[in-house]
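The other protein chains are all here in position, but one chain of the complex has been omitted.
Right after this comes subunit A.
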Amino acid sequence: MMDEGKRRRFPTGDLARVAVFAALIAVLGLPGSFNVLGNAVPITLQTLGVMLAGAILGTWRAALAVVVLLVLVIAGLPLLSGGRGGLGVLAGPSAGFLLGWIAGAAVTGWLVERAGRSPSFVQLLVACVVGGIGVVYLFGIPVQAAVTGVSLGNTAWLTMIFLPGDAVKAVLASLVARGTQRAYPDAVPAVHRERLRAGGEH
């Protein structure tokens, strides 16, 4: 019986989804994987991947996908944007933002799960902004302040440089999640959960 319960909580299909999304976040950070304005502004889309993971996988699976990615990065694979990898990323000042990805993906997922069977663009956007920006900054700014010894307020001001870019990414993530969920209803966390509950897993 115990085994049965465990399986319900984490079926194999979800294992594959988590692995593929962790890989997707990594690929979105590869150089040249996508440039918004020709080649002039190479922005990395990894935070977009984190928001998408939340919006599509739901709370736990999204958090797990980010954890898996970070474990592989710590193990030395160069999966962060710009080919960064290794323990150094956790020692550096941006470590808090990376840890914030875990909670950020989870909160995004939690909010989208509450938006029901067909989350609207606005609902997705709120989830992405709160989880993908608010929560990530909440973790990132204090850690950066602690590592660099710069005051919390000043660090927060410096971080505002990234706000416009992240806001654009939240809008994009919501558009992409909305498009994906229209094309593939099982990409809605609530729908996916219902399907699992109905025993749709094989």
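One rule holds in what follows: contacts are C-beta pairs under 8 Å (C-beta built on N, C-alpha and C of every residue); 3 or more make two chains touch, one makes a residue touch a chain; residues count from 1.
Operating definition for what follows: contacts and distances are computed from a predicted model.
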Name under which UniProt lists the unshown chain, selected from "NAD-dependent formate dehydrogenase subunit delta", "Sulfite reductase", "Biotin transport system permease protein" or "LutB/LldF family L-lactate oxidation iron-sulfur protein": "Biotin transport system permease protein"
Subunit A residues touching the omitted chain (full complex): 5-7, 9-24, 26-27, 30, 33-34, 36, 48, 52, 56, 60, 64, 68-69, 71-72, 74-79, 82-88, 90-93, 147-151, 154, 172, 175-177, 179-180, 183-184, 186-187, 201-202
